[in-house]
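All protein chains but one are shown at their positions in the complex.
Moving on, here comes chain A:
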Amino acid sequence: MQHRGGTVDSGKPAAEDDSAAWQRPAAPPPGLGPASDDPLCWLSGHTRLSEGAADLGEIHFVLLVSRQGKVRLTKWYTPYPQKQRSKIIKEISTLVLTRGPKLCNFVDWQGYRVVYKRYASLYFCMCIDPADNELETLQIIHHYVEILDRYFGNVCELDLIFNFHKAYFILDEILIAGELQESNKKSVLRLVTTQDALVEAAKEKAGSLRNIIAQATK
């Protein structure tokens, strides 16, 4: 693994020391109140920023639908009852599937924003708050697809259909509770493949046991 950046101190500073350094106030705190003498300070876009963060993560749900409108994967970070889920899926797939090419990858839906991207025959959709960064979400989708691609080796829709549980496992390593938890592709893949290795080991064990039994009964 390579890393850039030349000026690296030799010796590993203890984490605790560093934390102390960080918690040292950067500037004398008294001046922290709102700069009342400035007429513009109240104009800043703070209100919009705080809207979506009430009690949810960034992403409300993830949805994978095929071009024919068949559901390939759903993950709900905001709890919805089953009935509402079907309704949402229906609404969003019609919204997304009917959009022409070359248009924005974002759609308004019920006061939320759905960011979607089409990869071959599959649409990846994520629902976010309107205040969030849509381009970032678009890249989170792409990040997920890239990881799927590396994991499955040139992934295609069939991989996801038959191995949807693996797609779920990978998604769980990328997003937790609607927040991006890991942006390092390699860490995600490493974790997923380690888990797979365990599965393989278990299978082999079972297989060898069966062989032994089979031989014994012969």
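The rule is short, and it goes like this: a residue touches a chain if its C-beta (ideal position, glycine included) is under 8 Å from a C-beta of that chain, and two chains touch if they have at least 3 such contacts; residues count from 1.
The rule is simple: contacts and distances are computed from a predicted model.
Per its UniProt entry, the chain excluded from the display bears the name "AP-4 complex subunit epsilon", taken from "Phospholipid-transporting ATPase 3", "Phosphatidylinositol glycan anchor biosynthesis class T", "AP-4 complex subunit epsilon" or "Mitochondrial import inner membrane translocase subunit".
Although one chain is not drawn, its touching partners on chain A can still be listed: residues 1-5, 7-9, 12-13, 15, 18-19, 21-27, 29, 31-35, 38, 40-47, 49-50, 53, 55-57, 66-68, 70-71, 73-76, 79, 82, 85-86, 89, 100, 102-108, 110-111, 119-122, 133-136, 138-140, 142-143, 145-146, 149-150, 152-159, 161-165, 168-169, 172, 176-177, 179-187, 189-191, 193-195, 198-199, 202, 206.
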